[in-house]
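For this view, one protein chain was removed and the others were kept in their places.
Per-chain residue numbering starts at 1, and chain names A, B and C are given in the order in which the chains are listed.
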Amino acid sequence: MARVVEAPASSAASSFRRRPWVRRAGPLVLLVVLVALPLMLPEGANDTLARIGVFAVAVLGLNVVMGYTGQVSLGQIFFLGLGAYVTAYGVTNDWNIVLVFVLACLVPAVVGLVVALAAARLGGLAIAMVTIALPIVGVPLAKRLSDYTGGSQGLSARFTDAPEGTGLYDDQWQLYLVFLIGGTVFLLTRNLVRGRYGRAFAIVKGNENVASSMGISPYRYKVLAFTIASLIGGVSGFLYMVVVQYTSPETMSFGHSIELLVAMVIGGAASIVGSILGGAFYVVVPDLTNAIDPSLTALLQGALLLVVLFLLPGGLASLPRALTRGRRRSRAGRGPAAPPTTPSSTTGSGTAAEEPETERQGHA
Amino acid sequence: MTLLELEGVTASYGPVQVLDGVSLRVPDNGAVGILGANGAGKTTTLRAISGTVRAGGRIVFDGKDIRGLRPDRVAALGIAHVPEGRGTLGDLTVRENLRVGAYLRKDAKGVAQDIDYCLDLFPNLQNRIRSNASALSGGEQQMLAVARAIMSKPRLLLLDEASLGLAPSTAKNVYDAIRRLRIESGIAMVVVEQNANLAFTLVDSATVLETGRNVLTGTSAELRGMDEIRRAYLGG
Amino acid sequence: MRKHLRSRRALGIAVASAVAITLPGCAREVGGGGDGGSGGEASPGITDDSITLGITTPLSGATAGPGTCTVAGITAYFGAKNAEGGVEFGDGKTRTVEIEALDDAYDPQQAAANYDQLKDEVFAMTAGLGTPTNRAWRDAAIADEVPQVLIMTGDPLFSDAEESPWQLGFVPIYQNEGEAFGELLASSGQDHKVAILSQNDDYGEGYVEGFTSAIEGADNIEVVEQLTYEATDTSVDAQITQLAASGADVVFNAMSQVPLVVSALQKAQQLNWKPSWFLPSNTSSPGAVLEPGGGAAFPGIYSVSFAKAPASPAFAEDEDVKAYLAALPQYGNYPDPPAFPHCQWSWMVGATLEQAFSEMTEPTRENFMEALRSIEDFQAPLMLPDTTVNTTEDGQPAVSTVVVQKYNGRGYDTVESFE
């Protein structure tokens, strides 16, 4: 969780981040931690971290299309499943692993592009329904294509044992792979959403008419965001095989897609750090509820979700902000809270377009 | 007889103090304008009256302290707020909007009459009676917003920037209709308006706000003559 | 700004101390369970007076019904044993048996995570339900040399000793069940038209495969229609309508969803279509399926089984059944009569494990696997006559013998021929 330091927790913290020595030392410290951590942690912790990495990447993909671009997607798990299947198929047929990785990214991206070209014409709930169809149809489809997918029995692929000579345990090697691949994806995505494209996404999310009037084609950017989300989903599928080493139609069941959406909102929509926290929520909460009482997991998970959102409607990523506000409030005694004019962006995702007051946001 | 009286009203959004002691007096059947530059606290004053922001000080309507009442309770007392941005109910038809406006009334016959009156006042709405409010033009939406407010048979109308975003001729039409309404029904009004000339066609007196405080109060005739005030606060 | 510097420093201290706490984790146990065999040193999860078994199974979600049963039965079995003092092992020690069950919600990824969590705490993994959820960590269990035994899947892979040295299935592979009914039908001497409805996965395919191999070459049997459904469907009415139109007089029904089997039986009656039915062992409960489904309306409902149906009046006075029905609420935390046979099966898993424990001379996983793989003709409690636990036959799970039974309106009778 050392990556938390990457986040602009509050405006004060981000000005702290702007100090030159922090700018230089921060990434370096992070790198050292990431290199050292797998060597120091016990196997169970490494496994958990690696799984968090897998789903953090999946949530990050969802964030690109939903958090940053505002298009509801309930199909993200399909792309994870697709990436996992491509990986499993490639590995069992002894393809070159680099080729397998490239295909695990490209195949979902191309499928995502095709789906998006059609779906992005629709808006709002309609796009949600079209994307819901992906996992729902994907599961029986995977069973029908059993020559490639192993049918309902799934595919195992054990290709990430630590190479001889590294002296590493398998879990350490796998965690390094997750850090390397996942870290790269996070870095690239962070640059993407903070750059020109991210601003365009934000404008499309804010108001499509405004976007059009600024010469930004909402359709084109929605397709782009969806395609990138699918590609990132494919990467998470590859990582899924790195860590879990098995995939079946159950991997892409509709319920998991909903859980990814939950993870994204719980972590914090449109937030890089939120994606990591969302991945952690996705992975840790079932383990945690199992530890409390395995026969009450559903009840506990539902309750936990509600409690977290009740306390932090902006997701876990808004915790530092909420704390700062709380502290400021208590310092000022009974003084008023932070002004509403403060930008609510957790991410500093650039200049979010001024959101026009929609009708439902009536109350002051 | 004073219908509405504000005294030393304060309000803030978080740490930002928006109203810092605003006072206002609206006589029965009177119409008072609130003028001032952007951010002076005009809209917030209306919101303080209708109960949509928490306010300090004294707000008395018809002899009753209404400060802190919920907006629907304030409405029930006879104050109708036409908010900035019109606040029409987009997914409802024009007729449904008008019926919602009459929610508190029990006299079906009177409601039907008032719908006819509204359509007479704003003939543009007549043709669009079955359209969704969201499909109306800006001017038509503004007319609908006012019409919906009158449907509750209010004793006081709070009118916020009724000319905003409208073509000058449309704005004039809207104000003409409201003036006719005032003459025919005698509803008292508090009018927030950027366009001072337009406001002066409707109100008897006005107060000028600056950073949440009254800086100048007078009759329309008095204020209309003060060039420097006009330049400073009313943007010419 | 100072404030934030301080909080940053506090964060650094927190990270450093977290690392310090976890440092002991560096000293990894070398080899884990793998070395256990050589010196007779005890494997994880076993002491001189207790042994811990792990289960990962669905306890929430769509499969929670049977999943809960897979835990309840074995917990009840060993709960009763522990109350008597424990289980006697082959090394002369008496140990209590603890069950550590985790919910995987039928998610392979979570099942693998549960396994990771349990593997160093438990002696063996057992009784878990599901093909993908068991396959997800099969390779890992082999690599770690952790037993994954007597699990509730009819997937033949787990009973192939060469492919799966640390695995063993418990329930008959799906093919066995389908085959048993196929043979019965083929030997009936009459002509039959068969309609097949199967779940679109390895479960349904396994049944159909066994059935079709048994009727191969039998001239009197013709399959006139073959359809599938998805486990997530809300209705199979359309399939039943389509099958009814085929004019079949026998339905081979390979469905694992109790509600859908009930509605399939009801739908057939509505259409006034009265064929004989074959139902799989896990969806043929008299109380939960046939009574609400109106099974008595059909000329014959056949199922295969190796377990006594506790609800059947024929076994009301049976000692096994009485002990089982008493222990389930008392030790298994299962109040009502279960709609799923998995409770009985997992009770038998308990008995089979006890049998293996009694032959175990060393507290190691290797020794346990050896003992487990040498059980022959063991009549576990609740088993029907002519069925036994036999773990010595490669390619077969612990239970591979089934008898065909026919519904008699309240329970089942074993039958020799199709009438």
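Everything below uses one rule, namely that a residue touches a chain if its C-beta (ideal position, glycine included) is under 8 Å from a C-beta of that chain, and two chains touch if they have at least 3 such contacts.
Methods note: contacts and distances are computed from a predicted model.
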Would you mind picking the UniProt name of the chain not drawn here, from "Branched-chain amino acid transport system permease protein", "Class II glutamine amidotransferase", "Pyridine nucleotide-disulfide oxidoreductase" or "Sarcosine oxidase subunit gamma"? "Branched-chain amino acid transport system permease protein"
Going by the whole complex, the chain not shown touches A, B, C
Touch as defined at the start, partner being the missing chain; which of C:239, C:253 or C:364 qualifies? C:239
Touch criterion as defined above, residue of B:12, B:50 or B:195 at the omitted chain: B:50
One chain is left out of this view; which of C:60, C:75 or C:312 touches it in the full complex? C:60
So which of C:143, C:161, C:227 or C:415 would be touching the chain we can't see? C:227
Spell out, residue by residue, where the missing chain touches chain A. 66, 72, 118-119, 121-126, 128-130, 132-133, 136-137, 140-141, 143-144, 254, 258, 261-262, 265-266, 269, 295-303, 305-306, 309-310, 313-315, 358-363
What is the set of chain C residues that contact the non-displayed chain in the whole complex? 59-62, 64-65, 67-68, 200, 227-230, 232-235, 237-239, 241-242, 245, 258-259, 262-263, 266-267, 269-272, 288, 292, 294, 334-336, 338-340
Touch list for chain B against the chain that is not drawn: 50, 52, 70-72, 75-76, 80-83, 87-92, 96, 99-104, 132, 134-135, 148-149, 151-152
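What we mean here is this: only the chains that are shown with their structure count from here on.
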Report the pair of chains linked by the most C-beta pairs in contact. A-C
Using mean CA coordinates as chain centres, what's the chain B-chain C distance in Å? 72
I'd like the Å distance between the centres of chain A and chain C, where a centre is the mean of that chain's Cα atoms. 36
Two or more other chains in contact with one residue: find those residues in chain C. none
Please output the residue numbers of chain B that touch at least 2 other chains, ranges allowed. none
Interface with chain C, chain A side, in the complex: residues 2, 5, 12-13, 15-16, 33, 36, 39-45, 47-48, 51, 139-140, 143, 151-154, 156, 158, 169, 240, 244-251, 253, 255-256, 283, 286-287, 289-290, 294-295, 297-298
Chain A partner, complex, touching residues on chain C are 1, 4-5, 8, 11, 15, 19, 22-23, 25-26, 28, 59-61, 68, 101-103, 105-110, 112-114, 116-117, 120, 131-133, 135-140, 143, 155, 157, 200-203, 205, 230, 232, 333
